[in-house]
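All protein chains but one are shown at their positions in the complex.
Let's turn to chain A:
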Amino acid sequence: MTRDSAAAAPGRSGPGAGRPVDPGPSGSRWERLLEGGLLHGGVQGSPVLRLFMRWVRRPLLPVMRLWRRNIQLKVVATTLLMSLGVVLLLGFVVIGQVRNGLLDAKVKASQSQATGGFAAAKQKADEAASTTTGDDGGTPADGRAPQNVIQWMSDLVKSLSSGGQGAFDVVTLPVGGDSGSGRGPRASGLVDPSASVPEALRQRIDGSTAAAQSYTRIVYSSDQGSQPALVIGKQVNDPNGEPYQLYYLFPLTQEEKSLSLVKGTLATAGLFVVVLLGAIAWLVVRQVVTPVRMAAGIAERLSAGRLQERMKVTGEDDIARLGEAFNKMAQNLQLKINQLEELSRMQRRFVSDVSHELRTPLTTVRMAADVIHDARVDFDPVTARSAELLADQLDRFETLLADLLEISRFDAGAAALEADAIDLREVVRRVVSGAEPLAERKGTRIVVIGDQQPVVAEADARRVERVLRNLVVNAVEHGEGEDVVVKLAAAGGAVAVAVRDYGVGLKPGEATRVFSRFWRADPARARTTGGTGLGLSIALEDARLHGGWLQAWGEPGGGSQFRLTLPRTADEPLRGSPIPLEPPDSRRNRERDTTDAQDAAPSDGSDAGPAAPARTATAATATATGRGPIPPLTTAEPPTADPTALPGNGARVVARPTAGAPRPDGTDGTDGTDGTDAPDETEEADEAERPDTGYRPDTGSRPDAGSEDTHRQGEASRGR
């Protein structure tokens, strides 16, 4: 046997070794599953397992959500569980006590009964022995004796059990398995003798003369069902002096009935207690939760702007205090908001009034100045020149006043958007033709590209025109006579207009500051252009009003690009811009292009493929300077997404030509908008068409990546 099993073990383990999961780890996996995975979704296993878990979890999700969100449910369920535990524990203890009590009495009574019985049996045996001795003259008759004993034993059982009246049964069994001498088992009252006496008890009695007891079930030879019983047995001698086993079986029917009654009562009571506790918990929690929910609902309505909402407060308890405090808070909020609204209204009124009060005298002055100006030919030269200055400065004063009023209108939140579907090409055309005289004076050519297709967006034509006029005029004024390129594009949910100039550009950090009010790059510089210093601030506000972006990019000596991005429909949030903020012909991009060309890779192709080595080459410098490895660039993004484009004044400046080189690491910028680099790359995948639709100034005088430009001040007093 042992050898068999030993031989079999490797055989079993043979196929077992092929299984991927042996019992140990699998057990722990299931444990893990049950512990954390099932309810918290932390399954680490194979996809199949995960799928299975998901399938199991799906129907549970609403329940779990309810559980997480409903404190009442939580409390009630916890109460139910805990009271159920308490009741169960209590029930077991009580039932144990009752059973012990019941059985103790029964056992005592049974023991005395049995002791009496055993004594009676011994006595009867002695009597029978003496009679037989008397009969046969003291010598035991071997031939008849068994006959007699058999008879005697049946009589004994009958007589012993007759005293019980059904309160007990009597069973005799031969010692050991031996029934050879014809002394078979006997029992009173249809009891199956051998089945009713447990084997363990028989063996115990076999060895000793003391009485022993055990619990058993009486099995009847008739159809009657078995009964629990106490059995007490002892080895006794028959008249022949041969030992036999005598058992008293005391049915415990009555005790069992009592016990089940107690059990039933306890169960019913326990159930009631649990249910009642649950109900009580529900009621109590409701008392607390209802006001809390009310508070939550009212807080929601308050935050939705219904400031007059208040909680109902009754009594003086903690809940009432919560309500009072809440109401006080709401009242203070309402007060503050009303105050602020009042202030805002007053501000708007003030702006409007100031506007009127200032404008009326200004109108008079203006008309008077014009009359004088028209008549200046009749004056002496000094007065004539004064008249000219008066008229010019009045123009400037008017513009300044108009800009101030416009800004204060934005500040007061009084600016309203009158959006309409407009074609930006129209606006650009108007703006460009308006700026043409100025451009001619400066010797600048204004080039519009990307106007082959309509560029339609829901926008306020007046405001967009103002923004673009500002950008174009600025570009012409600061473009140093170089060309100004206005580029239009539409993609996805956005349209964009970028105005590129090749003038002095912007110094690092200036790209955000150009939008500040009255900001000038160099305060010491003479204000020849005569702007108010508010133009770009207003333009920025105009862009914001549309939910759009106005951003600037510039490099010292390399010119600048201002980009206006507007959502195609007024209620759609912007996610990206169709035009990269940094123009493709920026110094950094050109450097990168050169690197690409040196790598002899088709640089204008897809970025993912042949251009990759080029990027690695650029990255080598980055790694050398301790910037770490380059993250892989994704080109899968749609060209519209330009995350660099932060709303508002997010802008980027290329710091220095050297800093600009390690492009892919995304840490070279001066502010937080550098994440834009990757999409910029993708956008440049379109640069294959740059020679066609793109624009590069054909004048050779444009300052190239030169060091002589770095110290030239990026003067950018973006005036009007």
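In this section, a contact is a pair of C-beta atoms (placed from the backbone, for glycine too) under 8 Å apart; a residue touches a chain by one contact, two chains touch by 3 or more; residues count from 1.
Rule of thumb we're sticking to: contacts and distances are computed from a predicted model.
Chemist: Look at the options "Cytochrome c556", "DNA-binding response regulator MtrA", "Phosphate transport system permease protein PstA" or "Transketolase" and return the one that UniProt uses as the protein name of the missing chain.
Modeler: Listed in its UniProt record, the absent chain's protein name reads "DNA-binding response regulator MtrA".
Chemist: Of A:Asp192, A:Glu242 or A:Asp370, which sits in contact with the chain we cannot see?
Modeler: In the full complex, the listed residue that touches the missing chain is A:Asp370.
Chemist: In the full complex, which of A:Arg204, A:Arg310, A:Arg359 or A:Arg575 touches the chain missing from this view?
Modeler: A:Arg359
Chemist: Could you pull out which residues of chain A are in touch with the chain that's been left out?
Modeler: The missing chain touches chain A at positions 352, 355-356, 359-368, 370-371, 398, 409, 414, 416, 418, 421, 430.
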